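Of the protein chains in this complex, one is absent; all others appear in place.
For subunit A:
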Amino acid sequence: MRYGHTEGHTDVCFDDTGSCIVTCGSDGDVRIWENLDDDDPKSINVGEKAFSCALKLVIVNKQCDVIVICSDFMIKVVEVTDNSKQKTFRGHDAPVLSLSFDPKDVYLTCTTSWLLLQKCNDVINAKSICRLAWQPGSGKLLAVPVDKVVELFRRETWDSQFKLSDASITQPLNVVVWSPCGQFLAAGSVDGNIVVWNVETQQCIERMKHEKKYSICGLAWHPKYKQIAYTDTEGNLGLLENIGDVEKPNDKVASAVAKDYNDLFDGDDDDYLNGDGIEPPSSPKSGDNEDDADDLMQPPGHVRRAVIDDDDDNSLDIGLIKASSALLEKEDDGDDQTGGFSALPPSSTQQPFYDGPMPTPRQKPFQPGSTPVHLMHRFMVWNSVGIVRCYSDEQDNAIDVEFHDASVHHATHLPNSLSHTMADLSTEAILLACESTEELASKLHCIHFGSWDANKEWTVDMPKDEEIEAICLGQGWAACATTALLVRVFTVGGVQKEIFSLPGPVVSMAGHGEQLMVVYHRGTGFDGDQCLGVQLMELGMKKRQVLHGDPLPLTRKSYLVWVGFSAEGSPCYVDSEGIVRMLNRGLGNAWVPVCNTREHCKGKYDHYWVVGIHENPQQLRCIPCKGARFPPTLPRPAVAVLPFKLPYCQVATEKGEMEEQYWRSVLFHGHMDYLSKNGYEFDENAKNQAVKEQQELLMKLFALSCKLEREFRCVELADLMTHGVVNLAIKYASRSRRLNLAQRLSELAVQKASQLAAAQEDEEEEEDFRKHSGAGHSSSATNWGQLPGRRVQQDQEVEDAEETDACEEEDETPEVHKEKEPNHFSKGVTSAEVITPKPALVAPSGRGRVNPFKVSSSKKDPVVPSANVLDNMTKYSKKTSLSGSRAVNKQNAPVIKPLTPKPKTKQASAASFFQPRTPATNPGEKTVEEREEKAGNESQEAKVTAQENTENRRPKTGFQMWLEENRANILTDNPDLNEAEVIKEGMSRFRMLTSEERMVWTEQARGGKVSDSAEDKKRKRPVSEEDEVKKSQEQKSEDTNVSKKSKPLDPPTNNRLSAFAFKQS
């Protein structure tokens, strides 16, 4: 058996002389094979695309000049000699399932959907294809497979003569075919059984089973020999020889089942598996060619009465076509046939048959990103570096190397005199390998174009009887796995390095950086499963084995089709079911399915051929292949990008979606931890963004759970958050009057803080730290993040404070709260613009204690700031997702700028209260640093002007400038205040200013930056408003716009008003 066509419907027949086999498949090709071993069948593309799915069968009539092709509702007749002449018969109103030429060339019979079967609109839906057949020679009988029996009809009267059936047939029959002598009838069933009857005796003389149980859809007898060629729906072509040594047709049991049964089924029948086109058997001469070709048999005697129903469902007359599909009424079933058959001991016809789990043939070794070796034009490798193609026609045997990035190396054309079959490509070298021939040993050939000396190539011969089965390239090394179960490692310059044994025959291997991944057979799989193991080693400075031959999880009944690394270095692989899995180093090196490419396929037989995986940005690069597993070299295939999606439950819901996003983000940024652990460089920025994105998602999930009153779930979520964000969550909880939750969260926060503190006991540098927390933490949680340190010591106080808070909160109208809740997220964006001074922070620090619950109630305008905090997050996330890094930079700036000075004010005033704690945010710290860099410009400028504020050598902040101007006012109002109290009072006044005014101050403090950032703001606003509109209903946004506009008039009242409007809407 061998691969003949792509999956889908196929058909087969011999030509009259038996010299060649003709097959056709759903790919629209007709192939003419000399014999089964013919590696180079003549292909004729009959159908264009329209045909490809509908091409149903080819029948060559006696004169061999007409080929009939039915596509769906039409029958086309093509004259072989002249392609241009096509006749079309229309008129069927059900799909044509099957047709057949009458031996006398008078009738062309066709079946349409049977009433017996389900009527259906498409051939694909039909359970059985009902391939009918005329008795050759006399043409007296027409055999039609009807469900599980074969009915025989008499010519012209269309009476049912008798039926043939067999106990082994459990599924509907697809195909029937007469032997050329007309004596035997073979039938193939949907579940892969082939049964041969002697028509005269109505006895079953042969049974066999398709190993993979694929549906048999084409059968053909050899005109001279006792061979049956068959095709299945997976596109394989097979040959069955020595059909029941039937010299004596009356032999009850033809025991000689195809002798080469084993040979036939030795190979596996999927294109990938038997990529190199195995199939030993079947030289046509071997058949015991008796001469029964001529002894036509008479139709059997007993005539069964049948009712022919010529209604439109079954049959149609078109010109010379007499459709003869008959509807059978039930009463006539052949009891005697069944009787006759039961006389046969059914078991005796079958070989002793093992019915347990069957071992799966082991999949052959392959190079990731290559197409099967037997193709004349094939990809030897297609990876993220480039493409290696191999041409092996008569005139040319060459290898073409092409690089995606022309700056790596120019495209190369190499002669392939050694007939290399394996290749790998990296940015340093091309690695090729060939199998051994009689004279030559198996060779590894490396073209090291990255070399700076003149010798760019080296070759290594394998020892005798050792064949290279898989090769790969890493950074600075090459490796090959051989039949001796060895893995040999070389440097890219050709020095032999490590060598080690594999526990089993290699399947494939891949390299990246200093990592080497080898997949091999751990054992024998059963029932279609492969049993693979994987080793992952690091060949760098410290050599170690990460995966010690762990089992490689594959989808059931699938095999490996691609293995490699993501561009960032995470091991990945793809199985034949299209599931992409990636190693999750954060989960004890477990494999996580990250994408199902089949979900994206349009057709059943479409596939995606993976060529590369990128984690940042998350891209699965692959080539869509229509009706095939791999692409042809021409026309040049185009790469498509698929998104990743973890198979989480209920991703249609908001919760599921966010959960999926969160874990995907965690998974796809796991490589950063790995890289940093191994001392590689990586993009800090990207990492911070990832952390931020994850925390945002958690916060959204938290809010969602809050809304759904799932407080326990909230705590669970908070457990995943970083410390800073937990504080935000506390704030959110307290704001939405979930005091129990807030309390639990605060316990959690304390716990986290102490963990953190313990973790970084030795990191003292408080000065530094303060600077960080001051500079940065941008809009969000971080101001809160500073507090927890103190919270530890104040834990007791929290509780009593909470009571007061509770009371205070009672004061607020409850319905306002209720309404406000859902708005936090949906609407937040509207007020995101307003940079409020985080009143909560300042006041408590003045008092020297912090109470997170205090915040909402003690401040006059609780809503805006909180919404603000959250919104900055949401907005941020949105934008980042919308447009890349640039957008982030753009809108980061304005958010940060006004904030930078603020913490300083706090520090100025509250410096005395701050213990050298290292309180918050270990994770946040990096964010801070980076933030500060960004804010660097302005802070540097500001530093120039900084003088008085020597306590912590900080530039003057907006608040300080404001304070200088307004100190007199404060003092006149409250003459008896001391310095600290003045500052405190000043702060509370400063906070009462609108954000715009404060901006002005902060800008002044920064000096000269005003116009710039104002512009930024202007730019930014339209965007945020757009978002807004998208997010909330128009009306809402109008409300808020109005409120925004009116704000400058009377800051405090307006704030309150707007907040109210905000809540109301």
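We adopt the following convention: contacts are C-beta pairs under 8 Å (C-beta built on N, C-alpha and C of every residue); 3 or more make two chains touch, one makes a residue touch a chain; residues count from 1.
Basically, contacts and distances are computed from a predicted model.
Trainee: Name the absent chain as its UniProt record does, using one of the following: "Transmembrane protein 17", "DNA replication complex GINS protein PSF2", "Ribosomal RNA-processing protein 44" or "glutathione transferase".
Mentor: "DNA replication complex GINS protein PSF2"
Trainee: Among A:A638, A:A652, A:A758 or A:A968, single out the residue that touches the unshown chain.
Mentor: A:A638
Trainee: Just name the one of A:F162, A:F403 or A:Y732 that touches the chain not displayed here.
Mentor: Here the residue in touch with the unshown chain is A:F403.
Trainee: Would you indicate which residue among A:S384, A:S576, A:N596 or A:Q661 is in contact with the undisplayed chain?
Mentor: Residue touching the chain left out of view: A:S384.
Trainee: Please output the residues of subunit A touching the missing chain, sorted low to high.
Mentor: 48-49, 384, 386, 403-407, 621, 635-636, 638-641, 883-884, 886
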